[in-house]
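Complex shown without one protein chain; remaining protein chains in place.
On to chain A.
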Amino acid sequence: MLLEAISKGSQTFDPTMILQMAGIAKSFPGVRALDGVSFSVRRGEVHALVGENGAGKSTLMKILSGAYQSDRGVITFDGKVVALPTPSQMIGLGIAVIYQEFAQAPHLTVAENIFLHRLPRTRFGLVDWKKASLDARGYMERLGFSVDPLARIDRLSVAQRQMVEIARALSRNAQLIVLDEPSAVLGDNELQKLFATIRSLQNEGVSFIYISHRLKEVFDISQTVTVLRDGKVVNSTATRQMTTDELIRSMVGRSIGDYFPARNPKFGAVVLKVTGINRGKILKDISLTLRGGEIVGICGLAGAGRSELLRAIIGADPIDNGRIELHGKELTIDTPRKAISLGIGFAPEDRKTDGLFLLQSVSFNITISRLRDFLSAFRLDLGKERKAAQDFAARLRVKTPDVDARIGNLSGGNQQKCVIAKQLNAKCDVLLVDEPTRGVDVGAKREIYELLVDLTERNGLAIVMVSSDLPEVIGMCDRILVMCEGRIAAELAKADATEEAIMKHATIH
């Protein structure tokens, strides 16, 4: 069977293609992640790979990197069939996959991270630090970034770290670089820098696979786009010949009308009032009020203190001074536990490290912050708990075999839906959400938007939403606060909110 497949692979071999994957299939218990996927990348092109959460994009890339073994299918790279791909073999062939949660050693330097395990040696077998840092600087400059090669990784911004990953790929002579949702962690100007880097490497003959849920990026950077749905390729064409509508339709199988739900807010009394919060150099004299039924957006560049503000309000980080009033009563909130018991929910930005218990089941994750609803005489009613978790999962269309599945095995976007479901289960009346749709597909985004709007209009929930996705903030929020270097630089009414206005206030002046 293998022989047959190989001969079939060589028959259709096309020298203009750097990569050809044919008939790739992969199943997990209860899930058919990939079902006969054929996918080819032309030399020197940027090939966008899109699809709903759980469509199989990351799985396909893990097979390409050798991290997973496919059940069936043939991979041909640079004209040669790769029989049994292993990670080191794929790296050796020139394939580099940069995952969204890339694996870096935080305490090592830039140079060490670039040359990890392959540091240059002197004649005596010792590490040649001089050459290492010189080479590292060379690679970083080729990417248009000047970073001290001896700086520790955890001192760099996320964008710079991503460049370190790309530099590592280049140092291994990568011919094909996979970027799995690179933009999820980048601000707008950082993204432009990344695009510039991609284009210049493209001119040097490097090919890219680019995965993203932001369709605008797909049109900006790619030449070809392939759409996966339920583990199958449903469309693969030149990006020029695509429209946004068509792309969405092939992704979700239907058109999505208005992207943002219509809103007719009814504002209630002031629910949350924050006055003059300070925290070191991170938060300076922050005040905000939030009324019932209102959605307030917070924008700003990375590092402006947006997430830190939310963390300060729920008591995850200590504040130096400032007042917090809830329903007109002054309170000290010194732990998230207290915040939750007062009805303030928080959905953190980094779901893997702060939001989820990856080892545990979907239902465990959804119900953990409020188990008392399922208690009957000191005993958890597991049936009732499971039912509630199923309801949330169905309402948010979480794609999972069942609610007992390990949440770590869900695709990124479906994990994010569970983070939101968890807050809903906690029954808060103030909800602080940090990047609520990061890594979420268009269809699910729309569902989350509808849900948030519905909660404000029907239950009078008040929402503070931090987001780097400007169209999202403008489309969803009744009022927008722009943060810059720990201060609130501007407050914009919905009518005045444009991307230009927000960026103007967000940048340092």
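Following the convention adopted for this analysis, a residue touches a chain if its C-beta (ideal position, glycine included) is under 8 Å from a C-beta of that chain, and two chains touch if they have at least 3 such contacts; residues count from 1.
Here, contacts and distances are computed from a predicted model.
Enquirer: Looking at UniProt, which of "Ribose ABC transporter permease", "Formate dehydrogenase", "Lipopolysaccharide export system ATP-binding protein LptB" or "1,2-phenylacetyl-CoA epoxidase subunit B" names the chain that isn't shown?
Expert: Choosing among "Ribose ABC transporter permease", "Formate dehydrogenase", "Lipopolysaccharide export system ATP-binding protein LptB" or "1,2-phenylacetyl-CoA epoxidase subunit B", the correct UniProt name is "Ribose ABC transporter permease".
Enquirer: Pick from A:D78, A:D148 or A:D230: which residue touches the chain that isn't shown?
Expert: Within the whole complex, the residue contacting the unshown chain is A:D230.
Enquirer: Determine which one of A:T244, A:Q360 or A:N459 touches the chain that has been left out.
Expert: A:Q360
Enquirer: One chain is left out of this view; which of A:L19, A:V164, A:V398 or A:L424 touches it in the full complex?
Expert: Counting the whole complex, the residue in contact with the absent chain is A:V398.
Enquirer: Spell out the interface residues on chain A facing the chain that's missing from view.
Expert: 31-32, 230, 314, 316, 335-337, 339-341, 346, 348, 353-360, 364, 368-369, 371-372, 375, 378-380, 382-387, 390, 393-394, 397-404, 422, 426
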